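In this view, the complex is presented without one of its protein chains, the others remaining in place.
On to subunit A.
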Amino acid sequence: MEKNQSRMQLVAMKQSFFDQGLLDEQFIQLEELQDDVNPNFVEEIVILYYGDSLRLISSIEQALKERNLLDFNKLDTLMHQFTGSSSSIGAKKVKAECNLFREYCRAGNIEGCMKSFQQCKKEYASLRKKLEAYFQLARQVGSSEAACRSK
């Protein structure tokens, strides 16, 4: 009973990611690649995404510190990488904020860049928190199913 409830909770959690526009079809593509050979494939990819994101966010923050001497080309390049990374897991809202930042970059709009970067970080933090909870529950559901199979 409890196992079924956890499984239903997992399904509902995942559906909410799509309903709230946090993730797109690319996440489903990743799930379709997961199999018995690589049962944690999606989580492995998402963990790589976290590492990549932290590095890029830190680099962008550094670059934005030079407020009066902003290198918009460098900022655009860094944000292009973050956009690509976010696309790879289907992080739809994060990607949208990245694209907005790049528009401000191209327009040389410092204030716009600052604001949209804060929003980028906020969306990323929110997505990460939700995905961490999702994978934690997925592992619990997975391990209880494995325990049942071994009985």
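Please note the rule applied: contacts are C-beta pairs under 8 Å (C-beta built on N, C-alpha and C of every residue); 3 or more make two chains touch, one makes a residue touch a chain; residues count from 1.
One rule holds in what follows: contacts and distances are computed from a predicted model.
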From the names "Phospholipid-transporting ATPase", "Two-component response regulator ARR22-like protein", "glutathione transferase" or "50S ribosomal protein L35", which one matches the UniProt record for the unseen chain?
"Two-component response regulator ARR22-like protein"
Given A:Gly21, A:Gly84 or A:Gly108, the one touching the chain that is not displayed:
A:Gly84
Omitted-chain contact residue, chosen from A:Ser6, A:Gln26, A:Asn40 or A:Gln119:
A:Gln26
Considering the complete complex, identify which of A:Gln20, A:Asn38 or A:Gln118 is in touch with the unshown chain.
A:Asn38
Which residue numbers on subunit A touch the omitted chain?
26, 29-30, 32-35, 38, 41, 44-45, 48-49, 52, 80, 83-85, 87-89
